[in-house]
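Rest of the complex left out; these chains stay put.
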Amino acid sequence: MKKSLVALALMGAFSGAYAQSSVTIYGTLDAGVSRRTDTDVTAVGKRDNNKLGFRGVEDLGSGLKALFQLEIRYEPDTGVIESTTRPLFQGQSRVGLQGDFGTIRLGRGLTAFQETSTAYEPWSGMPAVAGYQTDLQVAGYTSDPLSAPGNSANRFSNAVFYNTPVIGGIFQLNVTVAAKEANGNAAIVGRGTAAAPQFTANYVPQVAPYSLSATVGQGPYSIYAAYERNAVETKLWSIGGSFKPIPALKLMASYQRQDQDNSVLINPITKAWLVGANYNIGAGMIRAGVGRKTPDNFLNSPAIAKTKQFSVGYDYNLSARTYLYVDAARKKITPAATFNYYSLGIHHNF
Amino acid sequence: MKKSLVALALMGAFSGAYAQSSVTIYGTLDAGVSRRTDTDVTAVGKRDNNKLGFRGVEDLGSGLKALFQLEIRYEPDTGVIESTTRPLFQGQSRVGLQGDFGTIRLGRGLTAFQETSTAYEPWSGMPAVAGYQTDLQVAGYTSDPLSAPGNSANRFSNAVFYNTPVIGGIFQLNVTVAAKEANGNAAIVGRGTAAAPQFTANYVPQVAPYSLSATVGQGPYSIYAAYERNAVETKLWSIGGSFKPIPALKLMASYQRQDQDNSVLINPITKAWLVGANYNIGAGMIRAGVGRKTPDNFLNSPAIAKTKQFSVGYDYNLSARTYLYVDAARKKITPAATFNYYSLGIHHNF
């Protein structure tokens, strides 16, 4: 009846009709002071993505669970959402079920490849200038080239996310498939012309973008392989591994190859590799890495930058949730710029 | 003293000065896969509005309570706020008092008519394509035509909301009155011309918009009547009722008439009706409905679409908070389009 509904809305709902809910608020606030030697500005910036998230799990019985997660991303130095133009829930917005069959979720989030690769990167996939994920580990690849301007480069919108359980204790397969939905891109010339761009504004992909990753881990060894094809049919494959010779030391390496032949005329192939290490010592951890990204046929037609990077970092843990850090990196981006980068900051999980 | 205030701000406040607060976080995350037969795209979309809300109630003694509620709306398939342009708290932002006199709130929220009518609609007012609320149940009416572009069609901003208590256990009256404030509309030609539009940009309403609804419920019977006039002086009245012949079955019907004579030259009158049912069976519920919307004098001047709709749906409850659903609808919008619509998804309250 309507009256009881309104009565509920006005009285019941306010007094705890959802008392059974258990939403967890979580997040990260990372801020620091940094300096690039090719600018004369000491800036307040970040090492990690900043998050404010809401998530929950509901036990449905018989081993089945319902899951949701919503994650705001923001810039603490100016208080804006990430890049000022990204979605409110840039981090992720997903709902799904988890059971013996694995986990299936719908919404928006990191692709299987992008999520997997972060575990084999010495800065844990953080977008730090000293880190390797954004530029080198993914060979500068963009998972979502047909989103609205400013949107993120490593997520699928309008997607289904499936993860198997960890099979035999060692193997997991992850699959992400996006719908062939237009999502507000500006026109992209590609192999067309300005008058007849290859991808018109708000283009509908011809083939559903997808991403696959598989991991095998046993004892101190772990390896992964991944393949992804995006909405402009760029193809990327990536392999990598990690090894712990002693519990305090993790060595890691990865290689990736990006093929943009469907949409790029010059330098369509880009290859990248990195090697890195994490070493736990006392209350701290040392991070180190070196890597390179090389477009094909670079010497003759350098349309895409070539990058060499070396970096070291140190985390000093004040607690399990809070650490101070310093990073130092040298980056040579040919033909764009060569610079050193230094940063000092605080990273707080809540 | 200033020093103690700053000391408080920096020390006390962080350590729980608001410990007495009890904010409840609640929300809905609904995502599914759908297909319209007049497009060739299988899309990830939604059946319900997606919400992330914060609300609280404070007992002031003597039966008096203070209430607040803030509700974010978002699209989980892309992570953006609803329509990317709506207010952050599109759902509602209201504060007020509740006591023996009823409930009075200020801010932004659903009008009395819009909130009442959802209880007499077989998809519970959800904006599902299979549902009837947006297009048929409100006769395509817009409560807030003078808001900024992209704003919602069924809320008042700058408003006072009053609900009586449930009188005699059966009767409730709801009143919403908005201030005559400009709210950023683009110019609307209306009965004017492009050069001299009837409603200029950021127009101040001549008469305060208002909305009234009354409900009477007894045993298995419930009826409502509602009247609303918006900022461009469109008038709408609506009546409806529901009946439960057995506890598991709810039958419902409504009729509405919209009069846009103040601002529209052709087809100013639109009438609509719907009948529907909800039937609980086992762990599930069947939803069904049929409805029609007809502008006056349609055959001679079809400026406004005529709509016929038939739809069925099924909810399978995994718990009190989570269900899976399937919807199927056939919609004939003359002269625009005729299509079937199918969707399959998960609806999770937290």
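Here the chain labels run A and B in written order, and each chain numbers its own residues starting at 1.
We adopt the following convention: a residue touches a chain if its C-beta (ideal position, glycine included) is under 8 Å from a C-beta of that chain, and two chains touch if they have at least 3 such contacts.
Since we're looking at a predicted model, the values are computed, not measured.
> For this file, with 2 copies placed, note down how many copies the whole complex has.
3
In this section, only the chains that are shown with their structure count from here on.
> When the Cα trace of chain A is superposed on that of chain B, what is the rotation angle, expressed as a multiple of 5 degrees?
With C-alpha atoms aligned, the rotation comes to 120 degrees.
> For chain A, which residues count as touching chain B in their complex?
Contact set of chain A toward chain B: 1-7, 9-11, 13-16, 18, 20-21, 23, 25, 54, 56, 58, 60-61, 64, 66, 68, 70, 87-97, 106-108, 148, 157-160, 178-181, 183, 204.
> So in the complex, the part of chain B that touches chain A is made up of which residues?
Those residues of chain B that touch chain A are 24-27, 29-33, 41-44, 52, 55-57, 65, 67, 69, 72, 74-81, 84, 88, 98, 103, 115-116, 119-120, 163, 166, 170-172, 174, 215-217, 221-222, 224, 242, 318-322, 345-346, 348-350.
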